[in-house]
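Just one protein chain is left out here, and the rest sit where they should.
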Amino acid sequence: MDLALKPEHKAFADEIRAFARANLSPATREKTLSGKHYDRDDHMVWQQALGKKGWLTYTWPKKFGGPGWDVTRRFLFENVLAEEGAPRILPFGPKMVGPVIYTFGNDEQKARFLPGIRESTVSWCQGYSEPGAGSDLANLRTKAERDGDHYVVNGQKTWTSYAHWGDWIFCLVRTNTEAKPQEGISFLLIDMKTPGVTVRPIIMLDGAHAVNDVFLDNVKVPVANLVGKENDGWTCAKFLLANERLGIAEVPSSKRGVSMLRSISDDPSMAEKIADVDLQVQALEMSELRALSAMALGGAPGPEVSTLKVRGSEIQQRIAELAMEAVGEYAAPYQPGMLFHDSNETPVGPDHAPPAAPRYFNMRKTSIYGGSTEIQKNIVSKMVLGL
Amino acid sequence: MDLSLSDEQKQLQEQAERFVRDKYAFDARRKIAATDRGWLPENWAQFAELGWLGMSLSEEDGGYGGGPIETMIVMEQFGKGLVLEPFLPTVVLGGGMIARAGTAAQKEALLAPMIEGKKQFALAWLERQSRYNLADVSLKATKEGAGWSLSGQKGVVYNAASADQIIVLARTAGSARESKGLTLFIVDGKAKGLSRRDYPTQDSLRASELTFDKVSVGADAVLGKVDEGFGVVEDGVDRAIVALCAEATGCMDAINAATLEYIKTRKQFGVPIGKFQVLQHRMVDCFTNAQEARSMTLMASLKIDDKDPVVRAKAASGAKVQIGKSGKFCGQSAVQMHGGMGVTDELSVSHYFKRLTMIDLMFGNQQHHLTRYSNLAMAA
Partner (left out) sequence: MDLAFTPEEQKFADDVRTFVRANLPADVRDKVKNGKHLGRDDYMRWQQALGKKGWLVYTWPKKHGGPGFTPAERYIFENICAEEYAPGIIPFGTKMVGPVIYTFGSEEQKAKYLPAIRESTVWWCQGYSEPGSGSDLASLRTKADKEGDHYIVNGSKTWNTMGHWADWIFCLVRTDSKSKPQEGISFLLIDMKTPGITVKPIIMADGGHEVNEVFFDNVSVPAANLVGKENEGWTCAKFLLANERLGIAAVPQSKRGVEALKDIARIEQDNGRPLIENQSFAEKIADLEIQVTALEYTELRVLSAMAHGGQPGPEVSGLKIRGSEIQQRITELTMEAVGEYSAPYLPGLLWQGTNEAPVGPEYAHLAAPRYFNTRKTTIYGGSNEIQKGIISKMVLGL
């Protein structure tokens, strides 16, 4: 056992750092460090740079065009990028639908969709949740009826993050209403430009627009866009959710959050609260490393990664809470211009004050999305503890 | 970076597991706790035979060249069995400090017999007023010819009654709570002028109050340098903390396993109580807490040999905070989920709970180490 980095890993970390400094736009970096919202270009320009270098899909195996990195390299990559203020890689293509396609898709689908994901020329979004199907995802009702070589899709998806930026959406749809809920679901890829697809914004409590309703009204989707077998979509869905939960712990950005907290506060009792969250981050990081190291010895991510998601989301919330606590009453002024646009108004109070409360409000989402904390605990209780 | 155990380490783990399984069934432990010594010489002899007493010492010191990971492996199993033999005071604290700070003569006189199972040690640092401040020492050592004379008191000294040698932290210069001016002395357990009040502890270990009334020792009793004992004891205690964290991890695994089993079998309202979601979620939280404890213990065990003392101190304090937090959560939850049975002496849960509680108080509780960590992190 050893935590030390080998020389080749040190060189690797330097290479990533040099790349980030050369390729990440200063404006984007500044948004990360000051807690402002990104626009589509912030993500796309950066992801395309990574794509060119072959690093965007850094978790993919070599044979699908990934770099085939070991656990240590992935760890370094994520950490160095977070330290350098890079936006997190939007997971919908590289971490969600990509692995589903290379695991369950046919060769044509791989050829057709994987390059666009690797290079970030196509932006994806996730169409799972519906108004009546949140935690109880298997209850979804968006229907896809076979009509010759097409499916005709009708229904509504909701909470779709970045659907307003999306070129494509991957959807869970119901193809059989007779069978058990889990058995009549299929995994379908839909071009957002298809007639009948409408996107309506949902404004979040902090004023941000990140999620949407997506209405599907007689949308014609070629049967060739079905991934895996008809009615076998639940398998893809669950595979994807397990992958999703691993990345969602967000340790590197929480580490950045801890340094941010130390830079804005020097009150001793705050310092102890920061120390406490710092230690929680370290515990989470070690747990994640232990899980990754077990995976490196040939395991798939098991249900215990659910606990990483639970803790990871609590930590993100705690950091946002402490940042607001540090700002005190100066968290009150609401300055949307400074959050969402490149405005040059001056902040009321210190520079870090305007995003503090909105971030705190916004971060409440982390224990809800990607399978709520309660659902994760149900999963661990059943799958790990056998209760 | 590599987080997997080597083959030898896996063997060691199995060996320790086997020892606990064979020798530390709940009732067997009760009997050991009720003996005069509070531990079994035959078990100690077995530790020597298995090489555990020297495993973490270097080969020059007569050991087998292991390190903190080996200590972690064994301590974790000890935690599962609530093992009572004084491994921590003798091997981790005493042996470790002598190996790191002792002269060649001291090592020869003490380490070889320790490895053979013929000598035990204790560390006397705490005094009534010290709380968790290692430098809050008023027991005085004054020059007496070529040697020294020790007078004052020490409290809650684990294993003092069985120790052949007691390592005593004394003030040789400086004022109260100054870290400069502290010196470590190796004092014979039966020295003239040393009296003891022995007692059991809440978790069935043995400790003593010690009174030193002009106890004379030679110049060769000094461990390390005169007036510079603080660094040695701080480092020794940090290493002991990491070992203690491993023990706590084992305790948590065991108490969680016992609770899980209990809520799967205890029925109320016609169903196993593990069917109630509040208990399920609490059980999951216990599981998560134990995972975090394991992670932090591993991190600390990997860092405690670092060259930088700040890295070592942060690792030990960080892990101790986690252990305090997780230990309390798992302990209290286990008792609660056992209902009335949890507050009796009859089941193992209350015994694990008591041990976890005492581990938090030992060498500084969660709050103390959070403050220490915070100060170190702010200074960095």
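Read from first to last, the chains carry the letters A and B; within each, the first residue is number 1.
Throughout what follows, a residue touches a chain if its C-beta (ideal position, glycine included) is under 8 Å from a C-beta of that chain, and two chains touch if they have at least 3 such contacts.
Here the structure is a predicted model, which is why all the values come from computation and not from measurement.
Only one residue in the set B:55, B:93, B:156 or B:170 touches the chain that does not appear here, and it is B:156.
Contact with the omitted chain, checked across B:161, B:207 or B:284, is made by B:207. Of the options B:136, B:234 or B:285, the residue whose C-beta touches the omitted chain is B:136.
Within the whole complex, the absent chain has one touching residue among B:53, B:126, B:163 or B:319, and that is B:126. Touching the chain that is not shown, out of B:176, B:219, B:257 or B:310: B:176 (per the contact rule at the top). Listed here are the chain A residues that touch the chain not shown: 268-269, 272. For chain B, the residues in touch with the chain missing from this view are 126, 128-133, 136, 155-156, 176-177, 197, 199-204, 207, 209, 267-270, 273, 276, 278-279, 332, 335-336, 339-340, 342-346, 350-351, 353-354, 357-358, 361-362, 365, 367, 371.
Keep in mind that, in the parts below, only the chains that are shown with their structure count from here on.
Per-chain CA centroids place chain A at a distance of 42 Å from chain B.
Remark: chain A residues 1-6, 9, 71-72, 75, 262, 266, 268, 271-272, 274-276, 278-280, 282-287, 289-290, 293, 297, 304, 307, 310-311, 374, 377-378, 380-381, 384-387 touch chain B in the complex. Within the complex formed with chain A, the residues of chain B that make contact are 1-6, 9, 69, 260, 263-264, 274-275, 277, 279-281, 283-285, 287-288, 291-296, 298-299, 301-303, 318, 321-322, 370-371, 373-375, 377-378.
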